[in-house]
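Everything below concerns the one structure shown next.
For this depiction, one protein chain was excluded, whereas all remaining protein chains were kept in their positions.
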Amino acid sequence: MELIFKKLSQLSAGLLFVILAATTLVLYWSAKPAIEAFGVGFLIETRWGVEEPLVAAGGQLESSDELTGSDSTDGGDDDFIDDEDDFIMDDEDASDDTTREVYGALVPIVGTIFSTLIAMLFSIPIAMGIAVFLAEIASSSIAKPVGVAIELLASIPSIIYGMWGLFYFGPFIASIFGGNTVSLLVAGLVLAIMVIPFMAALSRDAISTVPDMLKESAYAMGATKLEVIKDVVFPYAKAGIIGSIILSFGRAMGETMAVAFVIGGIYQFAGKVTDPTNSIPVVLANSFAESSGLSLSVLFYLALVLFILSFIVIGVAKFYFLRRK
Amino acid sequence: MKFKKALALGVLSLTMGAAAHAAKVEGTGSSFAYPAYKAWSKAYYEDTGNQVNYSPTGSGSGIKEVSAGHVDFGGTDKPLKSKVLAKKGLVMFPTAIGAITFAYNVEGVSGMKLSEKAISGIMLGNIEYWDAAEIKADNASITLPHEKILFVHRSDKSGTTFAFTYYLSKMNKEWRKKIGAKKVVDWPSTNRIAGKGNFGVATAIKSNAFSIGYVDYADAKKNGLDMAIIENREQAFVKPTPGSFEAAATYADLDPKKDFYANIAYPPKGYPIVTATFALVPQLGENSKEVIKFFDYALTKKNSLIEKVGYVSLPAAVIKKIQGYWVEKGLK
Partner (left out) sequence: MRLIANRLFLIFSTLAALIGLFFLGWILFTLCAKGLAGLSLQVFTHDLIEGGLRNVIVGQIIMSGVATVIGIPVGILAGVYLQEYGGDSKLTEFIRDLSDVMMSAPSIVVGTFVYAIVVIPTGHTSGWAGVLALFILMVPIIVRTTDDMLKLVPVELREAGIAIGASKYHVTMNIVIRYAKAGILTGILLAFARVVGETAPLLYTSGSSEFWSTDLTGTFPSLTVSIYNLATMPDEEMVQLGWTGAFLLTAMVLVINLIGRYASNDKRR
């Protein structure tokens, strides 16, 4: 019994590793055709699904001739139709194409990073304000119900934030800052609002672990609340607070449903924050079902990129901030 | 507490739910067709107890899944050619006709007319302002603002985009040469945003001033959007109405010999941006006869249902042809 139990618990712990490794491998394997086709250049390519002539096929002249030549007919000739779907599962027919589609991830990568940063910019001060308010300022008759409410809000499914963002918050933001109702800014702010309760609840927990004795001795020495919080509470609870920020960062970066309706979904950099752009999870949600062959592989490549990005964020954050305790 | 009661109720009805075993059919694909298939499937379930579950995953997915034999039928707005169908062992027939409108949001402007020249200019990015000469020319009685045109398109891959760009390709040579008909397009216009699904486009048009976009009739109507009156092939300006869609549908060259392969946009008369939606069924699939039973029921008995959700029923003559086609393929 003892042995079985030990083995089982080892196995379960090992399973975590297996799942993570399998995810990475399967994503890589599924993305392989795209990785071979576009290489690392995928990460800095800005075009998405744009056709470019295949120089290697040597058909540049011929193809442009053909296109102009077919202009005169306008009856049943459908040569201009993109025939992606016809060739599913019979690739040999597709090989005589004179063009290829180019895919690049830079726009969604940049969009993902910026929407997450905007979210952090707004959510951190507000969430910290809430956490401090709950833990140190409000009387317990207020802090208790508000605290419970915050925790409950943390569990509202993200799709609801998306719907609210599209119908109410987007138009609200556009009426203040101008621009469109779907934009990088709206996406970032919806994400911010989504992670605030989550971040606040975790930070509040971290702050409330600070022993009362520490605080009281500081107060006894004549410190103000600000000083106590700045010099006693924050340093003590630092690891927990940073942890909550990192978790929120990860959650905002990988969020799909809250962003899908409000970011605008176009493959174009946002020149201003009120411009629409795209993010990786949104591209995945928008095109996954419709894609096949190479265009599906491209999406797996994108998923792999997102996975690695989140991996890096967590890794770096853990290494730099959380280890120091 | 209310919820707990509800849960108890749900569990209680769990036992009742496992009713007699009826035929079950799975379909997936075109989201354009979803409201129609959902309306039919509801009626079919109520009348016969048979279940037809259709998931709106998109035309490409419909083609992909039915080709692989994963579902009993696929829905697509983009027809497949006979050669491709034969290779995949599929049969194809149209089920409904829908229309795509140019919906716009310019305050105080309704009943705007758009000529082919104006549409081409806007789409190719050559016309940037609402008060451009090409637009003004046909709208003498309307004062158009000097504001930038915001073009709204789909952010997801879509059969609607395909049908719309097919129309553009037919109508404009430059478009045809530069872009063609595709499900996802690198749009030439620079001032643009995208929405997810027809729903997303309609919402974006509604909430952004000076916008214009292509959206299916049902969504435009539901959102109360202004729809442009557009020039058709015989240089007449046509309003998007069920009547003008029907007029266009009569020109649809739906021929069973070609497995009904037809892109019906840009007909000689009637509203120009119309599209048929098709069902793909494996000729030898184990549930194929059940699928045909469902569509037979839908097309012969419940065609009027889909008119409520913004489609045009197929003409009776085409339905006759489809039934003949089923018999010929050994499915009925």
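Here the chain labels run A and B in written order, and each chain numbers its own residues starting at 1.
Assume contacts are C-beta pairs under 8 Å (C-beta built on N, C-alpha and C of every residue); 3 or more make two chains touch, one makes a residue touch a chain.
Note that this is a predicted model, so its numbers are computed, not measured.
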Touch criterion as defined above, residue of A:Ile126, A:Leu214 or A:Ala239 at the omitted chain: A:Ile126
Sole residue of A:Ile118, A:Ala237 or A:Ala289 that reaches the chain not shown, by the stated touch rule: A:Ala289
Which residue of B:Asp216, B:Glu246 or B:Asp259 touches the chain not shown here: B:Asp216
Residue ranges of chain A at the interface with the undisplayed chain: 1-2, 5-6, 8-13, 15-17, 19-20, 22-23, 26-27, 29-30, 125-130, 132-134, 137, 146, 148-153, 155-161, 163-164, 167-169, 193, 196-197, 200, 224-227, 229, 246-247, 250-251, 253-257, 281, 284-285, 288-289, 299-300, 303, 306-307, 310-311, 313-315, 318
Missing-partner contacts on chain B, residue numbers: 3-4, 6, 9-11, 13-14, 17-19, 24, 26, 28, 34-35, 38, 41-42, 45-46, 51, 53-57, 65, 68-71, 196-200, 202, 216, 218-219, 221-223, 309-310
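Quick note on the criterion: only the chains that are shown with their structure count from here on.
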Euclidean distance of C-alpha centroids - chain A vs chain B, Å: 31
Complex interface listing, chain A residues touching chain B: 47-50, 67-68, 71, 74, 78, 80-82, 84-86, 88-90, 166-167, 170-171, 174, 180-183, 260-261, 264-267, 276, 278, 282, 286-287, 289-292
Residues of chain B touching chain A in the complex: 57-61, 63-64, 67-68, 76, 78, 80-81, 84, 87-88, 150, 153, 155-158, 162, 166, 169-170, 173, 176-177, 180-184, 186, 192-196, 200, 203-204, 207-208, 263
